[in-house]
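Just one protein chain is left out here, and the rest sit where they should.
Per-chain numbering from 1; labels A and B assigned in written order.
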Amino acid sequence: MIEFTSLIVNGISVGAIYALVALGVVIIFKSTEIVNFAHPSLLVFGTLIVATAYNGLHLPFYVAAIAGVGISALLGVAIDRVLVRPFYKKRAIIAAGIMTIGLSIVIDTLTTNQIGAQILSAGNPLGSSTISILSTSIPLARLAALATAIVLLMAFYLWLQRSDFGVAMRAAADDPETASLMGVRLSRVTMISWAIASALAVVAGIFLVSYPSAGLDVSVGAVSLQAIPAAIIGGLDSTTGAVVGGLAVGLTQVLTLGYQHQLAFLGLSFSQAAPYILMLLVLLIRPAGLFGTKEVSRV
Amino acid sequence: MILKQTVGARLDVTGVTVRFSGVHVLEDVSFSAEPGTVHALIGPNGAGKSTLFNVLSGIYRPMVGSVMIDDREIIGLKPFQVARAGLGRAFQNGSMFGSLTVEENLLLGRHRLTRAGVISSGLGLPSARAEQRDARVKVRETAEFLEIDHLLARTSGDLSYGDAKRVDVARALCTEPRLLLLDEPGAGMHTREKLAMRSTISRIARELGTTILLVEHDMGLVMGISDRITVLDFGTVLITSSPDEVRNDARVIEAYLGHSTARKGIPKPRMNGKQ
Partner (left out) sequence: MSKFRDWRGRRWVILAAVVLLGLALPAILDPYWIQLGALIFAASIGSIGLMLLFGRVGQLSFGHSFFLAVGAYSYVWIASPGNDGSGWGLGLPSLLAIPLAMGIAAIAGLIFSPIASRMKGLTLGLATLSLVFIGVWLLNTLEPLTGGYNGRNAPPLQIGAFSSLGSNISVLGVPIGSAQFLWYVTLALLAAVGAFTVTLLKGRIGRAFTAIRDAEVHAAALGVEVARYRAIAFTISSAYAGLAGVLLAIIIQRLTPGYWGLSLTLSYLAMIVIGGLRSVSGAIVGAVVVMGLPAVLQLYGYAIPGVGSEGGTGLGPAVVAQVAYGAVVVVVLMFAPDGLVGLLARLVPKRWRVSGEVPPTSVR
């Protein structure tokens, strides 16, 4: 029972990190209808910047973190301006998605090559301290991740509700022509979306590699890729979905890993496949994801 | 050389009601089209004509109502099943498979009348080749019947609007339909093209025996060739009658003259043929 509780708490805190990454995928999808397969790569890239600034340049953690977040946001903007823009005009959504796959191959190869066999710390301001909740000990860093995720998700949600940005974002994706006639500055909307999404990915990345995980190594790319099933499970155009999907993936992963001995008949690597099996099941029942909306085609 | 004649189908629409997000687009629509006749469906923009066509061809499913082609209920059938039941359709907006030639578009019209499967088609077996040859001949005959044979080799995506509409009609005709739905076949055409389309439509009905359900805004065209006319307004049937009676019906005049100025401002729903 104790084990179960601790797994649940752990799953939620990991899930919150996935939710942040998935939220980035959703933000970009909502404003452009493009699935950004390079999102996990951006996470690794930004986290590598933080780690390099922290270890290599010996900058204080917060400076390194801000540098990583900022540089990634700029990279996101650059991708939007330079690489994705030609596709918006043609409304070539799927082609743009595949383009981001090419981009992810480039970024992944370079970051993997850079990381090599190292395990890089991206700074651990909270160290390895734990606190005890419900008689399970939980790393403080995980709690901080959860708290940060909740704050960021709430802030984003409120911002969408209160500002015109949410409306503009939806309009930009639904009907770019009409939206621009209505005075929505499309390029600004997509640019801000890419910047926010990339920044969120790096925040998530920093938490993902901090205690109890050892640091940034080449496996982080595969781990962060789980944001894709998270976003899809929740529904690509739903911010609520990103949270639910992130938690679902986090819990699935932590539980299947935690009970791998009971699940031994499924093999030791089952926990890696589990989120994708969940995704397949969800898509079978709801092709648009749990909270996604399905559009009716007109003739 | 004459195309295969068909026995025109009888169409019975009864109590069809369609609602989109709470708005009634069609309300208790009922009418019948007699075999081998040209039956027009008219009404202001947004009256629900295209929606009714979508119901007839199995794309939308109405909340209630029945659509019988002869004695067969087609509500609940999938679009391809409806096509197999003998319903052909030309769309309101260009519906060409743009990367294919006109001939290939028409050959697709013969799809349901041909058999070749993956193996025989991929291996190029004699049966598949013979079938393809026959289909080509039929396609050419249909193209000649509609006087578009000079377009056969063209890439359909490059056609002018008027030509695309004629190819669309030809493609529907290639399915050898017993009931043919034509959605604004004369739209965007100039007078001479319209006259040609008008004679084409009546020839299809008279010479081939196909029942035609026609949506068209050009009243000259409609009045000239229709045997019966159903007037739709705000999703309900105002009247189903002969052209003469429709022309003189007070409600129809009211619907067209009364609101038409007010309705001008309402844009037509943007249709996207690629969906």
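Everything below uses one rule, namely that a residue touches a chain if its C-beta (ideal position, glycine included) is under 8 Å from a C-beta of that chain, and two chains touch if they have at least 3 such contacts.
Note that this is a predicted model, so its numbers are computed, not measured.
A.B. asks: Using the touch definition up top, pick the residue from B:F31, B:F91 or B:F145 that touches the left-out chain.
C.D. replies: Looking across B:F31, B:F91 or B:F145, the contact with the absent chain belongs to B:F91.
A.B. asks: Determine and list the chain A residues touching the chain excluded from the picture.
C.D. replies: 35, 83, 86-87, 90-99, 101-106, 109-110, 113, 225, 228-229, 232, 266-270, 272-273, 275-277, 279-280, 283-284, 287-288, 297, 299
A.B. asks: Can you list, in ascending order, the chain B residues touching the missing chain?
C.D. replies: Interface with the chain not displayed, on the chain B side: 57-59, 78-80, 82-84, 89, 91, 95-100, 104, 107-109, 111-112, 114, 116-118, 121-124, 128, 131-132, 135, 155, 157, 171-172, 175, 273-275.
Convention: only the chains that are shown with their structure count from here on.
A.B. asks: Counting in whole Å, what is the centre-to-centre distance of chain A and chain B, each centre being its mean C-alpha position?
C.D. replies: 49
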